[in-house]
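Only one protein chain is missing from this complex, and each of the others stays in its spot.
Labels A and B are assigned to the chains in the order they are written; within every chain, residues are numbered from 1.
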Amino acid sequence: MYRYDEFDATMVAERVEQFRGQVARRLSGDLTEDQFKPLRLMNGLYLQLHAYMLRVAIPYGTLSSKQMRALAEASRKYDKGYAHFTTRQNLQYNWPALVDVPDLLDDLAKVEMHAIQTSGNCIRNVTSDQYAGAAQGEVEDPRIWCEVIRQWSTFHPEFSYLPRKFKIAVTACDHDRAAVKVHDIGLRLYKNDAGETGFEVMVGGGLGRTPYIGQTIRKFLPKDHLLSYLEAILRVYNLQGRRDNMYKARIKILLNAKGADDFASLVEKEWAAMDAKDVDLPADEIARIRDYFAAPEFEPLPETSAGLDSNSTKNKAFGRWVRTNTHGHRAPGYAIVNISLKPIGGIPGDASDAQMDAVADIAEQHSFDEIRVTHEQNLVLPHVKKDDLYAVYLALEAAELATANIGLVSDIIACPGLDYCSLANTRSIPIAQRISERFADLGVQEDIGELKIKISGCINACGHHHVGHIGILGVDKKGEEFYQITLGGSGAEDASIGEIAGRGLSSGEVVDAVEKLVGYYRENRQDTERFLDTYRRLGAEKFKEALYAAA
Amino acid sequence: MKAVTGNRLSDGAVVYLTNEDQWTEKFANAARFVTEDGPDVLAAAQTRSAEIADVYLIDIDEEGALSGRAVVRETIRTLGPSVRPDLGYQAGGEL
Partner (left out) sequence: MPLLKLIGDRLLPAIEEAKNEVSLEDWRANRIAHPDATALVIPNDADIDDLRCDVSGFSAIILEFPAFKDGRAYSQARLLRERIGYTGEIRARGDVLRDQLLYMVRCGVNGFEIAGAASDGAETALQEFSFAYQASSDGATPVWKRRRNRAAAA
């Protein structure tokens, strides 16, 4: 993992002091709310329905046990003993008092954490593959480049008042777990035919009111030139992105107005004109950062584990959990463990302080001290010995963290919605809870197979509903909560935007609707088809008919 | 009719303006204004920016119950998150 040196540490500490000053000026009345709001937002502090909400950055979703414990401790000290993991691999506190936030940030700074640029029209926390450094078939650890981008984008003087927020994601695998095609910039690291590594640069993806899949503006960018190329894209966007209408201000609108080719040539022209030598990092600095992401020292182990095999036969629930919640690791004898934050009927993404502490302990003992946060609001222990899986399972079960449903129908993404969020039209969480309860039987869930349900409480699409196999969007209908279903979306390498199925449904109808769709899929699937495959084969009409057929 | 609500500056808590011109956490104690007085009362409340953030008017009916388009949202504000009955004002019992 990256560790701060004195420069990084000083920058974060100084940011806390700066914010402390800004809070003091607000409390003394020197700043009005209108003046203060952009300042607090730049530091991830929102005012929600019931209280302030602080969004803490978890750079590219990587945490140490010590950091996880500090997050748990802060939830006890400044909040109500829990926190919420978000679709941007960040963490949110729902109840901190404004007067306490500087102290909270001080505590987090001690473990190299912060809330810098977690909101505002700036370059946000860079996200990545939650399996980085552990995944099979990875070209190199994408987090090296995430950290390079983190430093470059932190307090960037030119790009802190962009037309709109700006999100970058990096992956280094063919299988895209970072949803790079629905980011303002998506970067895919790969080796070209000549054997050199570089980035495919995709621009203009995004959800929200006008969803788009990102388009490739450069097939291959030598990796050492990443920062200058990003600077060129951001400069074109900063100067030419629309500012007259906040719904048309994202880079996707600019790119699509110009056309991908014209946009690309603007970027290339800017890139050619700039003096890149002070922007691109020299090889020694990249090497310095790279060293922090060296793989841990895996023990030489056989690929299979006798203990694992016998325990999965003895304990059926464990066997199921191994099937659904673990994933192949690049080192023989190791596995990647997914920790579901979606207990049946629970609140997606929420974890109590005790659960966070438990995960920290387990990671320390069994996963080289490392934890990841996924954009699907779950956690990951990246490096667990197969021999240890049973012990890890039991420890997770004791903390109520062993639900065997990763990627299944109850592994639902849901934004906070109207239970917390001041922008919401409708609630999201209760819908997720009811769907999860309807499909409570884990055996049935496993039979249904991969199915991604994603719920947003308004068109801002924090719950990524556009890229759900089944997406659910909350809409306000004369003061009542209504839900619109979209079908066939995907945020993976086969990215697509879901299609609206038809008229909105009342909150009472939604769960039945999902059940109908799932039923239709189970009756009509062939072989090993996932829901999405069957949908794509049979087409939207069939599913719409099934959905709206009279009961 | 109308009531005035906002979030207390220091901790963000949901509060309502009372007849005594104080801020209360209890919706039941919120002052009721006839709709025509709304803008003036709001303008006065907005000047108290060192106490409160995001002040606005909400609709209530003759009995003082929440009404209008934002009724779901405002109900959740008076109570707390509907998915966490152990938190927010609903946790304290009395509203």
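Following the convention adopted for this analysis, a residue touches a chain if its C-beta (ideal position, glycine included) is under 8 Å from a C-beta of that chain, and two chains touch if they have at least 3 such contacts.
All of these numbers come straight from a predicted model, not from anything done at the bench.
Taking every chain of the complex into account, the absent chain touches A. Summary of contacts with the chain left out: across A:Tyr161, A:Tyr247 or A:Tyr292, the touching residue is A:Tyr161. Contact with the undisplayed chain is limited, among A:Asp284, A:Glu297, A:Glu523 or A:Glu541, to A:Asp284. Think of the hidden chain as still there; on chain A it touches residues 5, 7-8, 10-11, 14-15, 17-18, 21-22, 30, 35, 38-39, 121, 151-152, 154-162, 235, 238-239, 243, 273-275, 278-279, 281-282, 284-285, 288.
Here, only the chains that are shown with their structure count from here on.
Spacing of chain A relative to chain B, judged by their CA centroids, is 34 angstrom. The touching residues of chain A, counted against chain B in their complex, run 26-29, 32-33, 47-52, 80, 95, 97-99, 347, 418-420, 424, 426-427, 429-430, 433, 476, 478-481. Residues 7, 9-14, 49-50, 53-54, 68-73, 76-77, 80-84, 87-88 of chain B are the ones touching chain A in the complex.
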